[in-house]
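Take a look at the structure set out below.
A protein chain is absent from this complex, but the other protein chains hold their places.
Here is chain A:
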Amino acid sequence: MTTLNSKVPKGDNLSEKWSKYKEHINLVNPANKRNIDIIVVGTGLAGGSAAATLAELGYNVKAFCYQDSPRRAHSIAAQGGINAAKNYQGDGDSNYRLFYDTVKGGDYRSREANVHRLAEVSGNIIDQCVAQGVPFARDYGGLLDNRSFGGVLVSRTFYAKGQTGQQLLLGAYSAMNRQIARGKITMHNRHEMLDVVKVGGKARGIIARNLITGEIERHSAHAVVIASGGYGNVYFLSTNAMGSNATAAWKIHKKGAYFANPCYTQIHPTCIPRSGDYQSKLTLMSESLRNDGRIWVPKNIEDVKAIREGKLKPTQIAEENRDYYLERRYPAFGNLVPRDVASRAAKERCDAGYGVNATGEAVYLDFASAIQRYGKEQAKIHNINNPSESKILELGEAIVEAKYGNLFQMYEKIVAEDPYKTPMMIYPATHYTMGGVWVDYNLMTTVEGLYCIGEANFSDHGANRLGASALMQGLADGYFVLPYTIGDYLADDIRTGTISIDSKEFDDAEKEVKERLDFFINNEGTHSVDYYHKKLGKIMWEKCGMARNKKGLEEAIQEIQEVREDFWKNVKVPGSLNEFNQELEKAGRVADFLELGELFAKDALNREESCGGHFREEHVTEDGEAKRDDKNFAYVAAWEYTGKPSEAILHKEQLEFKDIELKTRSYK
């Protein structure tokens, strides 16, 4: 059995570990790099930046993505921004402060050394992206602009309008294009990795399906990097792209890579609520809205009823009959409490029956007082004495439009209500997965030569991710961390030569993949893949969602097993193998979600504490807040697969906090 060794360099001060590490690792001679192949699965920010950098260093890179182009990876959708400790604003930011905020924000469940390294390279990321032509926002002096995000006291978030993820991904994609043109990256678009191949205990290749022709292909390499993103779609409804999936991560888990903290998912508080059973995904409204919007539900349950029946409008409810519950419960932070706190508070109100839409799952995000405030301010600025009410509204709305116009427009398109005139409705939704494949300091999994980067791994965010940190981690891993750590490993492989794809190991893996696909096509079932995915999602949301308890989790495990059993008997997949078949793609992904879901519940059950995005109802303080248990649970739960999710074995990586004192998070 593998022992869990984080490989964090011993000895040196935290702030010197990474630089000393780099000075002492083995290097691969440039002439030898030409003889080494690396497979990168996924071309989002993590995989795209890794592929480009590894190719530039001289390795032969084979990159894979399921979309028709790397530019369409889910990273494209990130809105708000990317953090970096540049201290351009002179407000006291530093590597240490970014490190500190990230560890605290993650509720002390991330690995100190990794987070410190992340903070150290964050500044480089911005330099790199600017050099590539990423059009970050600028101020009038031509210098880079910053904004501030939840959970921190400095302005360190770089952004490109509300499309930061898009611009960063296009930057990484352009770096890839340069290498594709040079022949150093072979890009396999519309290919899905369906298994990893191990030879002599080391990752030496993958089995992939060409999604257009259906052909099953073998690809070999000296090392394999998984950058396949997060598994939020285990909930069916989430803010993730429709195709985001766990397959690559789950397949490597089954081949020996431990899966860490699967129950750590982030529920984002400001999403557009679900409107009906047909709904396919949830749309995020940027967190920045909470800077000006006030969150409330009616105080009286009769008012709630009248609203749901359409007899009353929210604007008709008098100020004294509104419950601004975040301001009431958290006077210091108010509407700006971190994501996990805001999400739970909304759920608490809705569970108590105060939800304001038809499904009872929505609260108001109200801009009326911001519009008034800005309107009056503008009237003064423009020397308008005794402005009329309509003038105030006009002036105020103009300011709100300048700040959030595109978001208001997006809301109106989806909901068909004017958020300038009536409060928005919002509800929490699954957004980001902090759990993922366990990796050591080198970003290697528990399988030799198999790496995992970006959202697919677990290491940097602990139990709760702060805004604008995922993009930072993806690019840090891909541009600046993996290219060093993988070289140290590959230095031993310079004489290995090309890895053959004609071996028993490849035969076996391919056979397994084919059998599974055959099963789907030939099974004469009765229910569609979505039918099962929705069932799983419902269990996950109700019993493994924002708040969980022992009884619910035990039920969830049971129910997921039942759905899975039914799936393998009665799923129906039309069409054939050797063609473009989107139902077949979905079937494989949902099959994996049905196993991961169970491990998720098992992990949540094991963690007898509340921390970050993970709230156990049994572990609360007297006033109903999350209660962490550092004595017993300051560890990473890394699960080893042994045949069934129910039989997974728990390994613990004890977390040490030497540079930061463990403290209770409080936002009162």
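Convention: a residue touches a chain if its C-beta (ideal position, glycine included) is under 8 Å from a C-beta of that chain, and two chains touch if they have at least 3 such contacts; residues count from 1.
We adopt the following convention: contacts and distances are computed from a predicted model.
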Omitted chain per UniProt, picking from "MBOAT family protein", "Succinate dehydrogenase/fumarate reductase iron-sulfur subunit", "Cysteine desulfurase" or "cytochrome-c oxidase", is "Succinate dehydrogenase/fumarate reductase iron-sulfur subunit"
Contacting the left-out chain: of A:Gln279, A:Asn300, A:Ser369 or A:Asn522, that is A:Gln279
Touching the hidden chain, out of A:Leu14, A:Val103 or A:Ile126, is A:Ile126
Given A:Lys10, A:His24 or A:Lys413, the correct residue touching the omitted chain is A:Lys413
Contact with the hidden chain, among A:Asp12, A:Asp418 or A:Glu579, goes to A:Glu579
Only one of A:Leu4, A:Ile39 or A:Ile76 touches the unshown chain, namely A:Ile76
The one residue from A:Phe259, A:Phe458 or A:Tyr479 touching the chain left out of view is A:Tyr479
Chain A residues touching the chain left out here are 49, 52-53, 56, 67-69, 71-72, 74, 76-77, 86, 88, 121, 124, 126-133, 135-144, 160-161, 163, 166-167, 170, 173-175, 177-178, 180-181, 187, 189, 212, 241-243, 275-276, 278-281, 283, 410, 413-414, 416, 479-480, 528, 530, 572, 574-575, 579-580, 582-583
